[in-house]
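The other protein chains are all here in position, but one chain of the complex has been omitted.
First chain written, first letter: the chains are A, B and C, and each begins at residue 1.
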Amino acid sequence: MEKIICKKCGKNISEEDFIGNLKVCVHCGFHDMLSAHERIKITADPGSFTELAKDMHSVDFLKFQDLKPYSERIEEAIQKSGINEAVVAGEAAIKGIMASICVMDFNFMGGSMGSVVGEKIKITADNSIEKNLPLLIFCASGGARMQEGIISLMQMAKTVSCIKRLKQEGLAYFCIITHPTTGGVSASFATVADIIITEPGALFCFAGPRVVEQTIKKEVPADFGLAERNLKNGLVDMIVKRHDMRDVLGKLLFMFTNKNLNP
Amino acid sequence: MEKIICKKCGKNISEEDFIGNLKVCVHCGFHDMLSAHERIKITADPGSFTELAKDMHSVDFLKFQDLKPYSERIEEAIQKSGINEAVVAGEAAIKGIMASICVMDFNFMGGSMGSVVGEKIKITADNSIEKNLPLLIFCASGGARMQEGIISLMQMAKTVSCIKRLKQEGLAYFCIITHPTTGGVSASFATVADIIITEPGALFCFAGPRVVEQTIKKEVPADFGLAERNLKNGLVDMIVKRHDMRDVLGKLLFMFTNKNLNP
Amino acid sequence: MEVEKIKNLHKSFLKDTLKSVFKIEKLKRITGFSGVHFNDAEKKLAEKIENYRKVEREAIKSWRIVELSRDEKRPHTPDYINGIFDDFISFSGDRQGYDDKSIITGLGILDGSTVAVIGHNKGSGIKERIEYNFGSSMPQGYRKAARIMDIAQRFGFCLVTFIDTPGAYPALEAEDSGQAGAIARSIYEMFSLDVPTITVLIGEGGSGGALALAIGNFIMMLENSTYSVISPEGCASILWRDSSAAKLASRALKLTSRDLLKLGVIDKIIYEPMGGAQNNPGRMIKIVKSYLKNIIKKYSNLKDFDFKTHRAQKYESIGITAGSVQQKL
Partner (left out) sequence: MEVEKIKNLHKSFLKDTLKSVFKIEKLKRITGFSGVHFNDAEKKLAEKIENYRKVEREAIKSWRIVELSRDEKRPHTPDYINGIFDDFISFSGDRQGYDDKSIITGLGILDGSTVAVIGHNKGSGIKERIEYNFGSSMPQGYRKAARIMDIAQRFGFCLVTFIDTPGAYPALEAEDSGQAGAIARSIYEMFSLDVPTITVLIGEGGSGGALALAIGNFIMMLENSTYSVISPEGCASILWRDSSAAKLASRALKLTSRDLLKLGVIDKIIYEPMGGAQNNPGRMIKIVKSYLKNIIKKYSNLKDFDFKTHRAQKYESIGITAGSVQQKL
């Protein structure tokens, strides 16, 4: 039987227990990363997910090369993750209520946001607007994709603009923060949501702890940017455990789309 | 020659110097209180002020009696201040630009806000809306007028509602904080202005320093609620000396009413 | 005259009376001073004392309500929320660095409808009460409330507010981060809402801190709750220069539900179970739920009603003045 070592408490967990517990450590409750499709599987009503813009993929338009060309990195990421980009977009029902949904995948180049992530969020927001559906985005990202230079920075503006149009149509948008969500994604579509939910222990900040430590020349507290500190600081609405997420999302979707007696 | 003792530094000033310097201490720069009409005189273009609702006065509708009946207090305040209520309202030109204007007078029952202050602010705001004029309010108040009970609290809501209507008509509203402005006036029309200007050294807070000290059981800093601290705390836009106020207001009025080339 | 008996009256009120009594005692000692003149003075004094007794009785009554309104055993906002709504979900924070726990915000389902809820939270138990500042909010609390107001507005949810606070928190930190402006902007925000707003005064309605969340199209007040421009203690210490005059101040301020209904500041008194809400919290909550259901249903059926203008007109007409009305310039 394969053994998993928890990234947080370092204890052993059998793979069976780990998977069975939705990749939450049975010892310390650490919520480990899920792939986009794992997330969709535990969130959406069975069989209700249909994908949008599945084949869309990135282009190395700057011929960006650091220690490795961007084009090679894209290829490797596709191979490694089994998906074409750092976000999987589509439509799904949760507890019977239809919603547009984007799920970021940290396995794909650290969930970094380049043109494709921006465009897929736009497509999903437009899908929401067109069909009058609420929007859910599960975030997991190290920030903007540097290999697309300024164009990746512009995706922050692009996605915020799409969310603004969506909100002005009276549609609900919930953002679910998973570990880790930092940089350009934090500072764009993630934080303009109506409701921000976070998994326990998820890192959610703009500048990561290392960057801040370099700037202020001292150590940051151990809970820097973590869900619990963010809740205390009023930066998120609630912490929801992975096992309860589907229920909470279902209730929120019901509340926000339920207009029967409202004026 | 009469001598004035500065309330702040305690030094002697000749009455002539004091009046000549707009009641600003020549030694320490303390901006002493002005009566409403003194303020209008040094602010408005000569002869341009016309008063609104001059005869409106308070009624002791609760038959409120503490150590003295409210009705007696009203009578005394009228005698002492030479005006009928704690605010003088009207219209004036400043540097040639017409504006509605309210000036509170601390001499009248500590500038407290009861029904008449609320109603006069409403009348002035309505005058602004009707004639498309910007609104200026000079504040000086100890807060709500307790002798009108809950009705005085309601003046906070009433005045904010009037200002909201005015702002939604696209009219500018500037508030000038003079010493002291606290309580219900701070927490209503004073703080919803487009621009908040304060005289140097003016106390501007919700709960006064004594109340706060009683609550937190320790001394507050010496600059508690004062203009300079408020500027640092981002609560006011600028500190303007009495001698410069007319110029600054003139410029602001010009900027906010100047639409020649704007889209 | 029984001088002893009137010693039970409040000292501030007694000063004047006692002066008269001593004057009469003195007069008695003057030889030959008697007859009609003396009896008139006695009669006047008796009247005066009787009047003071009435004031005192009223003061005791008002004060009893002040005490009831503050009773820890009364149901508080979380009790009402739990008892009234299905599936309440609470939201946290001002998104700017602070989550003020003295204010609860969230969404709940009532009678099938989604309702936005804001309420003061005094906390239960001493630890929580200290953490929540005994229901006295920081500026950040009003900014948290503004977030749910915005959600109510955009999604068309009725907004219900539960008022129960001694007043905004008078602390250095609160002042430094703009307490006055936070209250004013909360009032401003409530006047900006197109959706119906319903306020329930459930305990203490303390000054600006209460008003900030109480701009209602419909305002209901529990029989033994209070709503006042200042606490009786604060008023007494300022106007009587004697905080022990709080009972007299509580009468003078007219802060009970009956006073406020007469003054037109509230729309409805919700009567409490015998002896007060604390005697039967469950029943109290059911009663409030029933009134809330009715008013929400009524408002939901008013399809073209302009709730925003209604609120503006309602509050802008409050005030009693004499002398000139508006002359146009």
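Convention: a contact is a pair of C-beta atoms (placed from the backbone, for glycine too) under 8 Å apart; a residue touches a chain by one contact, two chains touch by 3 or more.
The structure displayed is predicted, hence computed values, not measured ones.
Though it is not drawn, the left-out chain touches A, B, C in the full complex. Checked against the hidden chain, the listed residues A:Ser115, A:Thr178 or A:Thr198 yield one contact partner: A:Ser115.
Shown as candidates are A:Leu22, A:Ala93, A:Ile129 or A:Met154; the residue that touches the absent chain is A:Met154. Interface residues of subunit B facing the missing partner chain: 167, 170, 172, 191, 194-196, 231-238, 248, 251-252, 254-256, 258-263.
Those residues of subunit A that touch the chain absent from the view are 50, 52-59, 61-62, 64-67, 84, 90-91, 114-116, 118-119, 122-123, 126-127, 144, 146-158, 160-165, 183-184, 186-192, 204-207, 211-212, 215-216, 220-221, 224-225, 229, 233-235. Seen from subunit C, the chain kept out of the figure touches residues 95-97, 139, 143, 176-178, 181-182.
The working rule: only the chains that are shown with their structure count from here on.
Taken as a graph of touching chains, this assembly is arranged as a line, each chain contacting the next along an open chain of partners. In terms of C-beta pairs in contact, B-C outnumbers the other of A-C and B-C. Measuring from the averaged C-alpha position of subunit A to that of subunit B gives a distance of 51 Å.
With centres set at the average Cα position, the gap from subunit A to subunit C is 45 Å. Centroid to centroid, with C-alpha atoms defining each point, subunit B and subunit C lie 27 Å apart. Residue positions of subunit C touching 2 or more other chains: none.
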